[in-house]
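With one protein chain held back, the other chains of the complex are shown just where they sit.
The block that comes next holds chain A.
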Amino acid sequence: MLSLYFVLTVLHVTFCGASGKDDGGCAFAPSWLDSVVMSMKISKQGFHRDLVYEVRHEPRSRPVKALLLHRLPSGVYMDQYQLADLREEMGLQVLLDSALDLESPAHISSAFSALVFLSPPEPLQAAVPVHGRYHKASSSGGWEHVIIDPPKLLLRPEHCDTVDPGLPHRLVDAPCTIHNQSLCSWLEIHGLQVSKVSLELPVGDSSLTIPVCAVTTLVSLLCSAFLFRAVWKRGIF
């Protein structure tokens, strides 16, 4: 069971200068950190979309691992079984913080977190399938907008379980890999300019409730009567 008790259990938060430990290659230069850019887009239309994440940095020669901590609203869901298949087929690495109901409508579902691991080789990118949930009918029909905020970006140099604090960024503990067996220190990158994305999901028009109920019931009764008459006439009683 993927009950992931880990996420964002920020075990300790260390600020710049709190530790004097230094082991060489596990620190980030400020200029390098300034070069980090993250983007998030949503592709496809309708209820079945892809969230496309990309993390870029200069120079690319330095291999880093990225972890996106993404809080997603109740209006969408990710399918853990589809993610498991994609992991096998394409090496997509996504963990969910809870088992999600794949069928329930938005208003009785809850928000959830996804952890997207991006590993070298470059470019650090992933397309994660996300599905829209059915929403409650609204009085004007149309579309329901589901806003998806950008994820938090965590970085650590490849082959380093701990990151040297030496910069005014926060260190957080989060799973090292998708296997979720150990925690590593990751550097949380602030100040990234990533825009939100939004999904437009069609919703039913509740102002039509009465005509829809009336016509549906009428057609259903007429069809039943039509069939009843035929069976009554032709049946062998």
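The rule we apply is simple: a contact is a pair of C-beta atoms (placed from the backbone, for glycine too) under 8 Å apart; a residue touches a chain by one contact, two chains touch by 3 or more; residues count from 1.
Basically, contacts and distances are computed from a predicted model.
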Match the chain absent from this complex view to the correct UniProt protein name in "Growth hormone regulated TBC protein 1", "Respiratory supercomplex factor 1, mitochondrial", "GPI alpha-1,4-mannosyltransferase I, catalytic subunit" or "Ribosomal protein S14".
"GPI alpha-1,4-mannosyltransferase I, catalytic subunit"
Name every residue on chain A in touch with the hidden partner chain.
1, 44-48, 81, 85, 99, 101-103, 105, 134, 136-137, 141-143, 200-206, 208-209, 212-213, 215-217, 219-221, 223-224, 226-228, 230-232, 234-237
